[in-house]
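Here it is, the structure, as structure tokens.
Our next item is subunit A:
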Amino acid sequence: MELMITPWLAEPGLVHFLIVSALLLSLGLMAVLSRRNVIMVLMGVELILNSANINLIAFSRYTSLSLEGQMIALFVIIIAAAEAAVALAIVLNMYSRFNTVHLDEIDSLKG
Partner candidate 1 sequence: MVQTLKKSWTTFKTIFTGMGVTMRHLLQPSVTLRYPEERDELPSGARSKLFVHIDDCIGCKLCERACPVNCIAIETVQATKDVDLGKTSTGNPKRFWITTFNIDMSKCMYCDMCVPPCPTECISMVPEYEYSEYDRNNLLFQFSELSADKVTEVKEKAEKEQEEKQRKKKEAARKKKAQKADQTSKAKQKNSEG
Partner candidate 2 sequence: MDLTAIVFYLFSIVTVGAAAIMVFSKNIVHSAFALMFSLAGIAVLYVLLYADFIAATQLLVYVGGILILILFGLMLTEQAVTQKFKAVTVNMLPASLLAAVTTVLLVYAYATTSWQMVMPEERSETVYDLGILLMSDYILPFIIAGVLLLIAIVGAILMSTRLTAIKNEEQ
């Protein structure tokens, strides 16, 4: 057992990066599900996007995907930037209207 695991640990390859991304994904999921603060949820979403990016770039290095994976990661980053700008504008609006940033207290459809 030890003989098998040690060389596997010594040379980080595709699976190592995938495991890191899986951990980040579940942590992001945890943040999205368990926190009430909108901004905290947004941070969880950023973490999930990043874990997806790690996957894409790891694939672009170790498989025949080549640079395409990096390209898609680049677009993910662009979209994340746009998302953050709009989401935070919405959060500020929400705060000025409801005076709270807790998601479960914002339950009326009419402003």
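Candidate entries met the following condition: all candidates are chains of the complex that A comes from, given by their letters.
Just so we're on the same page, a residue touches a chain if its C-beta (ideal position, glycine included) is under 8 Å from a C-beta of that chain, and two chains touch if they have at least 3 such contacts; residues count from 1.
The structure displayed is predicted, hence computed values, not measured ones.
Any copy counted, the candidate of 1 or 2 that touches subunit A in this complex is 2. Note for the complex: subunit A touches candidate 2 at residues 9-20, 22-31, 33-37, 39-40, 42-44, 46-47, 50, 53-54, 57-58, 60-64, 66-68, 70-71, 73-75, 77-86, 88-93, 95-97, 101-102, 104.
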